[in-house]
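As you look at this complex, bear in mind that one protein chain is not there, while each of the others sits in place.
We call the chains A and B, going by the order they appear; numbering starts again at 1 in every chain.
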Amino acid sequence: MNQPFRLAAGGRVDRSRPLTVTFNGRKLSGYRGDTIASMLLASGSHLAGRSFKYHRPRGILSHGSDEPSALLSVDWRADRGPGYRDPNNRATVVEAREGLVAKTQNHWPSLETDVGAVNDLLSPIFVAGFYYKTFMWPRKFWDKVYEPVIRRAAGLGEAPEVPDSDRYANRHAHCDVLVVGAGPAGLSAALAASADGSKRVILADEGFELGGSLLNDATSTIEGKPAMAWVEETLAALDARENVVVLPRTTVFGYYNHNHVAMVERVADHRDAAPESLARERLWQVRAGEVILAAGSHERPLVFENNDRPGIMLADSVRAFINRYAVLPGKEIVVATSGASAYRAALDAKAAGMGVTLVDIRLEQDCGAELADARAAGITVKTGHTVIKSLGTKRVTGLVVAPLGNGGQIGDKTTLACDCVGMSGGWTPSVHLFSQSRGKLAFDAELDAFLPGQSAQAERSAGACHGVYDLAAVIADGAKAGGGSVTVEATPSYTGFQPVRVLPTDADPSRVKAFIDFQNDVTAKDIKLAVREGFQSIEHVKRYTTTGMATDQGKTSNMNALGLVAGTLGRELPAVGTTTFRPPYTPVTFGALVGPARDDLFDPVRKTAIDPWAEKNGAVFEPVGLWRRARYFPKDGEDMRAAVARETKAVRTSVGIFDASTLGKIEIVGPDAAEFMNRIYTNAWTKLKPGRCRYGLMLREDGFVYDDGVVARLAEDRFHVTTTTGGAPRVLAHMEDYLQTEWPDLDVFLTSITEQWAVIALQGPNARKLLEPFVTDVDFSDDVFPHMSVTSGFVCGVPCRLFRVSFTGEQGFEINVPADYAESVWKTLYEAGQKYDIVPYGTETMHVLRCEVGFIIVGQETDGTATPDDLGLSGLVSKVKPDFVGKRSLTRPDMVASGRKQLVGLLTKNSDEVLDEGAQIVDDPAQPIPMKMLGHVTSSYASSNCGRSIAMAMLADGRSRIGETVWVTTPQGFTEATISNAVFYDVKGETADA
Amino acid sequence: MLLIRCPYCGERPEVEFHCGGEAHIARPETPTETSDADWAGFLYYRTNPRGVHAERWVHNHGCGRWFNALRDTVSDRFVTTYEMGTPRPEAGSDVTRA
Partner (left out) sequence: MRRYSLTRLLKEAASGHQGWGRQWRAPEPKKEYDVIIVGGGGHGLATAYYLASVHGVTNVAVLEKGWIGGGNTGRNTTIVRSNYLFDESAALYNHAVNLWEGLSQELNYNVMFSQRGVLMLAHNHHDVISFKRHVYANRLNGVDNEWLSPEECKEYCPPLSISPDIRYPVLGGALQRRGGTARHDAVAWGYARGADARGVDIIQNCEVTGLKRHPDGSVAGVETTRGTIGAKRIGVVAAGNTGVVMGRFGLRMPVESVPLQALVSEPVKPVFPCVVMSNAVHAYISQSDKGELVIGAGTDQYVSYSQQGGIQIINHTLDAICELFPQFTRMRMLRSWGGIVDVTPDRSPIIGKTPIEGLFVNCGWGTGGFKATPGSGHVFAHTLATGEPHEINAPYSLDRFRTGRLIDEAAAAAVAH
């Protein structure tokens, strides 16, 4: 067993389950219940990483999620292949499991010998904000030379190189009471809140074992029993209640509006044999009736020269490693403190067999019972002493201390040899979640802490995060927050401390490195420099020095930084302010936040009923909104251009079949349906006869074209409206908005029927011949069923709404059938169409065909800035209707000004040349930059039917310039084109004279 | 994520709703007789208050109905929700103005 610092007995690790992990290539031994940090300490080592800026050797500061220093790259499933490694894991919370592979970060070539440590020597230059003052010359050097060097030096670990092999889950939950933290306060609160069984209670704790601070406490008793016995009894009681859900390994990280609380549960990483299908983490989004925050508190480091050396840790962490993990953090410890709680650490260290010296900055008379207890245990206590500095580099070897005179003068220094230091500068209640809930913090001078003040949401705090530290009081406070009341006998806690910001020293404070923020390498002198330079609000200091902005979000550093700023300015601490805490409480994987919304579930694909046929028949698809639509059907290695040429030709010479199901469809029903249509569309609808169709144009209230589509009047009181594919949801929303909020007097119902009716378009001179035999109950004669009409009947025995409409200029039908029957109707028509050489065609061919005959597509020709007149559609705008949506805006000065862009056609000089859609148009390609741009190409295709390329464009005053020549941009330069009408193909035979 | 009380369905999460902006902005009765400036006021100018805001919501992934709400834009707390067409209620005096 390679665990020289493991105690022979005790602790909460499971000695029946030994395990090994790999740490920088060597094996560490330990047990279930260990963390990587406790295993490293058991091996006798503290060195766990290099710091961010100065590359100083760093050890393990804490024992929990507030750890700023011991950050590791961990491969969680090295045995399963790539995609399981991630950086910046805190060694103190990585639950040990057989096979974990951990590596330290931010050093080269090795942890022990790091070239980057030269930064430590240069640190007199690299003070806070130094980069704002240099690296400016020569001008081009910043992003080419300086920045790359800085970037390589910064940034802790290496990002994962390959896609994640894990998966993540989401869960939503409701509860009456959510208790955050399962320490003594949280357990007590959950017990009280769940007592009468009427409330659903969720208790969540970030740890893998529940009990909070009591896990580290081997001596306290509650009701005469060891504290952990009380924890176990309480957990058993909660477990027996059906209204309680207890979630270990679950970090509450975000407190959002209206008691919406986000938490992440670590599901798989700790399991030896987790099935690959098991989600790694689960995001819980809980809507809680009330929230009880029992999040505990964070111990503050002491600030003295070289307070960051490996071996120097927080006093309560010393206690945690000894009591919970049965690991000695060294042989000879100095406990340095400004308060009472650290005496417990000293006593526990002594009891565990370490050599212990206590250094307390407080004077003898300011200490409580703890002093006598320590002395009674045989511990040397030096009261009224300050710490000058630590000795040692990769491991602390001693602590230089000195007595403080009455006037604060430094007395004779003593060096206390040690291999471990436990320090405590007092406690900071964890008010992060309270602050996130937007409650107001209130400063308590006696506790030297910000405490929860006025609540903004249904929330209460209890225990240490509420400023209550004594164990019996904590349990009582928890019960009270849970709506109950309890009094317990418990070992009195050592509480109280004397706030110190930076320990007194006789060294030149501008020279010593006494760390405030360990991870971001922010020292006390950095903070003083910032204040000297005029940064006086804590937000400014934070941003200038980066204190509190590391991955620990300043849990251990914030109060020291605030206190130092206040002290330097000679102000009261609250006057400097406190920074607002932001989610997340501890870093959360993107994966957990994304959950299952990856790959196929990223954004669900909408498919039509005919999609499987299209897929089988070789369609190339394109996304259109959420839909995927067949773009073209290539044959025998055709490219898009060849396929489209063939498809467009076929439609004009015989017949093509097209899936138009994605068109939005809305049924408008009611006595006031026509009046509603009159108000929503620019056209007039009153006179449209049932059975007839009309092309409708719709504006936004600002007068710009919003959507268009063919509208059929099925009956006096019933319209079947079609919209663009992308516009369907917003058009319905737009209609509902006006109907419900502006015209509630209208008796009309709106129903989306997009999904109900699939639409098969048959287009081409043979369309009717193909279709007619399959349709019953419909008279196809031109006078009964002319172009732009609608009728009902049966196709292939299936009820249908049959539209005689065309978006190609050819004779055309749009067959609406219930979606479930669409594929079979399609197949029947396609089979029968073989005798006409029917072709299936896709959106690209549809685009070309409609462009040939001059039909616009809203969203292609229009861009949200086009009026009906710009598009040459002023004929669709009723002059007689007193009002419709958007009418008033059309008369605004700029809407009727000259120079507006108008829809025209463009014909390139070289008829083979296809313009780029989006190309810009100028009169003079030789003019200097910036050029006067006149418009742009909106649609452009090679048209086999026209025997040349065709294009539509929006061009300034274009309609008055037909026949003139303009220049259009190409990737290489410009090309010449003639302005034409936006109609390119003269349809023979029956036309769709829309 | 907000929790919104639909007057017809009860409390539902915000993702079921769409916000339609400021409420009680009357569309001019006779737009053609409205000046350009007044029309711009109707189209674009908003109260945008720091405090209680009357706003329109639609429960589009629920009952589909529009309603109005008073919400404090500083705390995001809803004071009340009420049916379309009813006048704006007096704002509660307990609204926080942080």
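Points to keep in mind about this one:
In the analysis below, a contact is a pair of C-beta atoms (placed from the backbone, for glycine too) under 8 Å apart; a residue touches a chain by one contact, two chains touch by 3 or more.
Everything numeric here is computed off the predicted structure, so don't read it as measured data.
Taking every chain of the complex into account, the omitted one touches A, B. In the complete complex, the residue from A:78, A:127 or A:237 that touches the missing chain is A:127.
Note that of A:378, A:773 or A:893, the residue touching the chain absent from this view is A:893.
Among the residues A:584, A:709 or A:854, only A:584 touches the chain that is left out of the figure. Although one chain is not drawn, its touching partners on chain A can still be listed: residues 52, 85-88, 124-125, 127, 130-137, 139, 142-143, 147-148, 150-152, 154-164, 166, 168, 254, 256-257, 260, 262, 285, 438, 508, 510-511, 525, 529, 532-537, 539-540, 543-544, 546, 549, 551, 553, 582-584, 587-591, 593-595, 597-600, 602-603, 605, 622-624, 702-704, 859-860, 863-865, 889, 892-895, 897, 916-920, 922, 929-931, 933, 936, 938, 969, 971. Remark: the residues of chain B touching the chain excluded from display are 1-2, 14-15, 18-19, 21-22, 36-37, 39-41, 43-50, 53, 55, 71, 73-76.
As a convention for this text, only the chains that are shown with their structure count from here on.
Averaged C-alpha coordinates put the centre of chain A at 28 Å from the centre of chain B. Only residues 256-260, 285, 287, 438, 440, 456, 701-702, 733, 736-737, 740-742, 744, 882-883, 887-889, 891-893 of chain A touch chain B when the two sit together in their complex.
Per the touch definition, chain B reaches chain A in the complex via residues 1-3, 13, 18, 20, 27-28, 30-32, 34, 36, 39, 43, 56, 58, 60, 64-66, 75-77, 84-85, 96, 98.
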